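For this view, one protein chain was removed and the others were kept in their places.
Chains here go by letter, A and B, matching the order in which they are written, and residues are numbered from 1 within each.
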Amino acid sequence: MTVPVLSVRDLTVEFVTRRGTLRALDKISFDIARGEVLGVVGESGAGKSVTGSAIIGLIDPPGRIAGGEVVLSGERVDNLSPEQMRRIRGKRIGMIFQDPLTSLNPLYRVGEQLIETIQTHTTLNASEARKRAIALLDEVGIPAPDRRIDGYPHEFSGGMRQRVVIALALCAEPEFIIADEPTTALDVSVQAQIIALIKRLCKERGTSVMLVTHDMGVIAETADRVAVMYAGRVAEIGPVRDVVKDPLHPYAKGLMGAIPSLEGEIDRLVQIPGSMPRLSNIPKGCAFNPRCSKVFARCHIDRPELIEVGDRKVACHLYDQPKAEIAA
Amino acid sequence: MLAFILRRLFQSLLVMLAVALIAFTMFRFVGDPVNQLVSLDTPQAQVAEIRRSLGLDDPVLVQFFRYLYNAARLEFGVSYQFRLPVISLLGERAPATLELAFMSALFSLLVGIPMGVYTALRRDSALAKLFQAVSLIGISLPTFLIGILLIYLFSVTLGWLPSFGRGEVVKLGSWWTTGLLTASGWKALILPSITLGLFQMTLIMRLVRAEMLEVLRTDYIKFARARGLKTRAVHFGHALKNTLVPVITIAGLQLGSIIAFAIITETVFQWPGMGLLFLKAVQQIDIPIMAAYLILISFLFVSINLIVDLLYAAVDPRLRATVGAH
Partner (left out) sequence: MSTTNTPSASPSPQKPPSLLARILDSDILASFLRSKVTIVAAIVVLILFIGAAFAPFIAPTDPFDPATVFLADASIPPVWQDGGDPRFIIGTDDQGRDLYSAILYGLRVSLIVGGLGVLLAATIGITLGLLAGYFGGRVDAVIMRIADVQLTFPAILIALLIDGVVRGIFKSATREDTALYVLVISIGLSFWVQYARTIRGSTLIERNKDYVHAARLVGLPAPLIMLRHVLPNVIGPVLVILTINLALAVITEATLSFLGVGLPPTQPSLGTLINIGNRYLFSGDWWIVTFPGVTLAVLVLAVNLLGDWLRDALNPRLR
């Protein structure tokens, strides 16, 4: 197997507050292969966005990476100096933000923002950068890009702005992109277009994607593999088909049950009782134990590690014992 | 855009009309203009004659419009104390006040903005904390105390700078006098400018700091960072520009209050400006000067407000768009 584009090992992120240290990410690990789309799902507060910020080295204080490592194409990046990390951002790791209405600077023309970014990461001169910017806008599907490049963000619709954001994220041809809920703030009618656009562009370029979302439908359609996160931990990770069709972790089961299915399989629409614990209040053992329907003694004592089950990994004690006991 | 300008112009006009009404009421009803022109032994018939010649027997509305008309021609009557036209008294003193206000505004911006940016970017550094502490003291110390303190330090104790007056002034044109062309004029300007500007400076510093911290938290700054833009470009290109847009408004409005607060500074430093004149007028109940000062200052405020609004629209493309749509 070749070196993965991104490899996250035991990544731990902590927020030091006056009430004590909160663990937003607790030893999470996953890989993303070249050209692969990894979907990351979970409820809000599960640590999806923090994972993205940690990888790109932009966790706001008082948060900090407290342990683990982030390896980009074989090179460790979590311990780089701020200046070295800055050179990687945008150049090798791109990021698409959630809300296109707020992610563009309102006082600068779209073109100025593109050209500035291109020139930061390449040696192109101003007119070459502008040509490149127009080509990019064209590529992300902005009509009349040679004219629109001089427009201000507020002159674009939400969907168009998200296309600009995508162009900005891709303008230095990064090998890996973090898309943090790229469609949440958009109209439903536009969502599919944007997802299709990200998928197409990344396929053409061979770019790997970490697609953070809470929309299981998007994951099922777009991702190659999926990681289910719960309370700052990875609950289950594996090929999207397996995880969606037949989730192993009880939480993943509940989550998948939350996708309404067109075939009308009534039994699949289940609800998970309760809500995710606050970071300050994560139970001992398995974080999911208060809500789990299959909870047993060990869940209250040991924290389950990720164990391999076929193609995937799952952090659940149910799968860490002889098959016979599960059935019981 | 044109509609916006017209609407703002109309609003400004309304405000000026309201102010003029107040000034007129003061002028007409608080101080009886006739009493000041006659003495106790003036015959009753003569008093009546003066009343009529001044038009004080006309309907109030007519008098108001006459007052407006005169005010528009800068005729505000005659000062009770000086027996001179108010406008020449004010005109004589306007350059002193305007130079002082300009210098303190410059001082407050040139020092306040960098300090605000610094305290926002290096929030936890010792220097930033020092700036913060100084700013709190600057806001807490009344202007006149700062003036007294500076005089005590630099005039009384050290003897470096004069404690009162404008120094040597040079006449420019027919009525403008300036202290900016002589060494003593500059020396005399230093302490008053700092005194007057210090409060605004701390205000601007705190404003810039708060605004910048807010901007630094926005998504577009995060996105700019995530694109790997240089820290300098993020801070001084993206963040500063967005910070300064609202700061322009407040700073512009502060210019008006600087001129009003000049009353205090001019008193402390015996600065021969309009503020000092106004204060003496208040003490002597010299209504024509009070009314004229009120109108002039209001006119200044309203003009500054208007300019700031238009500037704001020119700087912020979003506003330009919404304004244009109206």
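We adopt the following convention: contacts are C-beta pairs under 8 Å (C-beta built on N, C-alpha and C of every residue); 3 or more make two chains touch, one makes a residue touch a chain.
Just so it is clear, the structure is predicted and the values come from calculations on it, not from any experiment.
*Asks:* Kindly name the visible chains that come into contact with the excluded chain.
*Replies:* Per the contact definition above, the missing chain touches B.
*Asks:* Would you mind spotting which of B:169, B:240 or B:297 touches the chain that isn't drawn?
*Replies:* B:297
*Asks:* Pick from B:145, B:183 or B:307: which residue touches the chain that isn't shown?
*Replies:* B:145
*Asks:* Among B:240, B:264, B:277 or B:292, which residue is in contact with the omitted chain in the full complex?
*Replies:* B:264
*Asks:* One chain isn't shown here. Among B:213, B:282 or B:315, which residue touches it?
*Replies:* Of the listed residues, the one touching the omitted chain is B:282.
*Asks:* In the full complex, which bits of chain B touch the chain not displayed? Write them out.
*Replies:* Those residues of chain B that touch the unshown chain are 15, 18-19, 26, 30-31, 136-137, 139-145, 148-149, 151-152, 156, 163, 253, 256-257, 260-261, 263-264, 267-268, 278-279, 281-283, 285, 287, 290, 294, 297-298, 301-302, 305.
One rule holds for everything that comes next: only the chains that are shown with their structure count from here on.
*Asks:* Roughly how far is chain A from chain B, going centre to centre by Cα mean, in whole Å?
*Replies:* Taking the mean C-alpha position of each chain, the two centres sit 53 Å apart.
*Asks:* Sort out for me which residues of chain A touch chain B in the complex.
*Replies:* Residues 56, 58, 82, 86-91, 94-95, 97-99, 102-108, 116-117, 120-121, 152, 154-155, 165, 168-169, 171-172.
*Asks:* Quick check on the complex: what are the chain B residues that touch chain A?
*Replies:* Per the stated touch rule, the residues are 218-231, 233, 237-238, 241-242, 245, 315-318, 321.
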